[in-house]
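Yeah, one chain of the complex is gone here, protein chain that is, but the others are all in their spots.
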């Protein structure tokens, strides 16, 4: 989805502040939220990691931007536990003693119609173009590279295709590729001529380019 | 700028709720904020409307999304009054009795390098393409139509080119055009085949297409 | 925003007002004047334009040719009304207005825009999924009717000129105008059919 999570290249954000000697968790509830995220996937087996990532993407955009990272972790996890029928939203709100914001529902037709690519189609050095897709569901081709031309630097092993895994589509594994895009092509007139961005992209997201 | 204000086509937002018999203002401070916005431009002559629109675009994105419309109006106006030297940020915070969030500064190189088009280049029925520009400053070609092909439905009179007016560039007036884009082209597989979006675009933003 | 000590918006507004007054940059009269100015801008104005167009073919033509002048003829002009275009509804095409990047509206004939028009929800969604948005707002369109979404990205300000509903042949101008709401003028509602309503 073209959601608030797809932040790469969005303008208007300020300086990055690095905390010296940052602890693993700042607050005890953050460790609990992390643990509940893990346990929901590994012990409860409520959902997979792609469903989980998408549940965070489906948060109210204003909530997403102002929330702490572990608040997003908790909101996505709780949303799926409710959607999958393990917990009830009313019970969570009653226990929390107030409103418990959950993520919005999955879109009606969440997947782009992409042919599965069970065998690798590309090799190191190949020129490829990212398809101009914009499905309403989970997709891991960031918007900033769609439609752009890149060169394959590396072919990684096969991994589960996330769009399908998130949306009960045809499960499949496909190779991913480290595809290099010239910064000058992504954002004309901004980056230095020798800068580039490398995006790790599943075979299905790509087409040959010449 | 590719900022949070450029919302057209962003996914993840929920239902629209219409208030019956909505008043002009819900709260007295909203009327005051509107009035201060107007007075700052018309009486103080601190800034023009394009600078004003851009000052809202420069708000912290999280603040932008959660703020009431008139909170954005006030934040943009106050930011410009401070930037132009009429008021001081410290004085405003002291008077307000707390933090007074203001907009981020204008980007260093805010304008795309676009040739002025003092005479109209296009006529009704012409096919045009929106340039793939993404300047860091004020620009009124929404991101969703950039790079896309459309047809001119109407030529409007000349109006001040907003990028220049917002950034002390070469002031000029140019015709704008009502350009129609097929929904199916903007968002493949989503809209009905007979749906379209008409965007009002300055001559400089366009190139001829065949 | 994570900053916990943000001053309430009422106090921030008061702070700007007081600072400008104390510096003598504006007067209390300025504030009063601009705060009350929006009272003259209202959708009832646009409704009267529509009623006139329904009953006066020559006016209708003037409205479609030059809405700025036609609105001005009835006394409706001013800020955000410098170049108005009327969008003619037909049985084949429905028009709907948005401003995705801020909230531009034809103030003199539509009034200051309502909250829903200014919401991120409307601005983000209506250009991409107009039929779903309209349906959620209670406007069901046939697949045969094309939808044109008008993005207010420059200086043109739009108003929808709806079709006159059947069964209103003997309505007065005022009764006709009363059929036309702000939502009709923006294109997110259809006029209720008075004939059906009477049944």
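Observations
As written, the chain order gives the labels A, B and C, with residue 1 at the start of each chain.
One rule holds in what follows: a contact is a pair of C-beta atoms (placed from the backbone, for glycine too) under 8 Å apart; a residue touches a chain by one contact, two chains touch by 3 or more.
For clarity, every value in this text was computed on a predicted model and none was experimentally measured.
Shown as candidates are A:31, A:124 or A:209; the residue that touches the absent chain is A:31. Which of A:108, A:125 or A:157 touches the hidden chain is settled by the complete complex: it is A:157.
Contact with the omitted chain, checked across A:99, A:123 or A:210, is made by A:99.
Mapped onto chain A, the interface with the missing chain covers residues 5-11, 13-19, 22, 24-27, 29, 31-36, 38-40, 42-44, 53, 56-57, 60, 62-63, 65-66, 68-71, 74, 77-78, 81, 86-87, 91-93, 95-101, 140-142, 144, 154, 156-157, 159, 162, 176, 178, 180, 183, 186-187, 190-192, 194-202.
By our rule, only the chains that are shown with their structure count from here on.
Centroids of chain A and chain C (each the mean of its C-alpha atoms) stand 38 Å apart. Per-chain CA centroids place chain B at a distance of 18 Å from chain C.
Within chain A, the positions touching two or more other chains are listed as 61-62, 66.
Shared interface positions of chain C, i.e. residues touching 2 or more other chains, are given as 1, 120.
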